[in-house]
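Provided herewith is a single structure, encoded as structure tokens, for subsequent inquiry.
Missing here is one protein chain; the remaining ones are kept as they sit in the complex.
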């Protein structure tokens, strides 16, 4: 049975260090045995933003998908930190929240874009990744990012 | 003391089968004794969408209210599935989240529109339906729907 990090490696992905928060808050909190992350941006290497603007205008559906996937990789890095470094302690990913910056008139493909988050969670966690989700669309997001992703997970 | 389904019947409402998710996620998850649904659309008969567009433009306040009510009926169907088929196991509806697709300049009546969700929860669950809520407005929503509704409930 592959671990979460082995599955990520099979996808060619390595967990980054968990990004710090961009303002006066924490990247994650644990209550009881549930961890909640803050909104995660599609940062890479802790310093660059590969995607900027609104999905459906500056950002294509494919790049929106990739941005959601990257932000979710950062969310998984936060879950790892919250789990004391061991993602095998994640019993269940409970919820993914995606706030998507979309251009006026863009609507039909938002579930497909947010699958960038869901597909990664499902691939990395398997049965333990069976999550609920909620989409919000936003006219603008911090740092002109196309998405913000939050993950909730139950720890074992 | 009427059951939740009896109260719905008094309103002329029958619970639909719980709609499947429209993408790679689950319609509900339980953590401890709390159930969280995914965002529910105003589907009817699992296949049609009676309302399309933005509230305040294509969709009237009255139809926005009806769309929130219908999406909430689907959310109640999810709660029933999560409760193993018995809504009497719902001890308390904890939170309603409503993401409303509104036209530019439409703002004053959003609480009234989301009462389509709250009024149904209150009517169906009585004291057990006393919920918190949060409104988000969105410039666009998946499938051009006017609303997405999430419900959280504590199970007994």
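Of note:
Order of writing sets the labels: A and B. Residues in every chain begin at 1.
Throughout what follows, a residue touches a chain if its C-beta (ideal position, glycine included) is under 8 Å from a C-beta of that chain, and two chains touch if they have at least 3 such contacts.
Remember, predicted model here, so these are calculated numbers, not experimental data.
Within chain B, the residues in touch with the undisplayed chain are 32, 34, 92, 94-96, 102, 104-108, 110-112, 114-115, 118-119, 122, 130-139, 154.
Even with one chain removed from view, chain A keeps its contact list with that chain: residues 21-29, 31-32, 36-39, 97, 99, 136, 138-144, 148, 150.
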